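Shown here: the complex without one of its protein chains, the others still in place.
Right after this comes subunit A.
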Amino acid sequence: MRGTAHPSSYFRSSPALPLRRFKLILSYKFFTAIMRLVILEDYDQASEWAAKYICNRIIQFKPSQGRYFTLGLPTGSTPLGCYKKLIEYHKNGDLSFKYVKTFNMDEYVGLPRNHPESYHSYMWNNFFKHIDIDPNNAHILDGNAPDLQAECDAFEKKIEEAGGIDLFVGGIGPDGHIAFNEPGSSLSSRTRLKTLAMDTILANAKYFDGDLSKVPTMALTVGVGTVMDAREVMILITGAHKAFALYKAIEEGVNHMWTVSAFQQHPRTIFVCDEDATLELRVKTVKYFKGLMHVHNKLVDPLYSMKEN
């Protein structure tokens, strides 16, 4: 019967097609959209893989005076291992942040900048103080600015002036949010003021001595649209408590209740996870992507070093 052609029938009818298709794929190699799900055994290995990837991307970019590599950065417990590895590469002399510009995703509103739980404190203690980044190139939203929307607009402008973000590294909340784009956020959103969802406040309480009244209720955050504008996005997801959110983000549809799902439509996204984070995925999905690890590992092996330059 006509009209019921199955794609596989195209191949059967023409023996030369597989070779042509292969050459087609090769020529589109640098323009094809790609989604990778990189699954490592545990938190430490996932952190290391992510750090190696970032390291290689920076070095291969060959940043220099006037040609900065722009990096979007997250906070929270997930990226700590990754930051530690990056610091290690820096201390070994393999990686310099001299020509790297960073843009953090978010910051609490109304928390004094030197409060131990502010994202400024987090970035200083866990990253900036250990590396050689120029303070003028480390951008974090100011949650105490007199005009918060103006602060957000200025942040968008800074990203634009820096030439856009080369690689935006992010995490995922248990409710599937990216940055503070809580469930229900517009998938086209830009940097703005957000009221935090109860889920987020509860998840953050552990950083404020378990006292809910001390947790900030508002934050400035990059929008989903802001992160979607990045040339490449890497999402770090580790731990069983994030498993359901990962499932919603990549096995269900694009949905503003699980804002990370927006990255299904981004041309270059990498999800880096540990085994525990895959617990809610289908076995088929996990097996498929684990089977691709030999391809994924080519992105981090060899690990480049600035010493060679």
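The rule is simple: a contact is a pair of C-beta atoms (placed from the backbone, for glycine too) under 8 Å apart; a residue touches a chain by one contact, two chains touch by 3 or more; residues count from 1.
By our rule, contacts and distances are computed from a predicted model.
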Omitted chain (choose from "TATA box-binding protein-like 1", "Histidine-containing phosphotransfer protein", "N-acetylglucosamine-6-phosphate deacetylase" or "Fanconi anemia complementation group G") - UniProt protein name: "N-acetylglucosamine-6-phosphate deacetylase"
Contact residue for the chain not shown (choose from A:Lys62, A:Lys129, A:Lys157 or A:His241): A:Lys129
Which residue of A:Ser121, A:Thr285 or A:Ser305 touches the chain not shown here: A:Ser121
Contacting the left-out chain in the complete assembly, out of A:Arg113, A:Arg190 or A:Arg268: A:Arg113
Residues of subunit A in contact with the chain not shown: 113-114, 120-121, 124-125, 128-129, 134-136, 138, 140
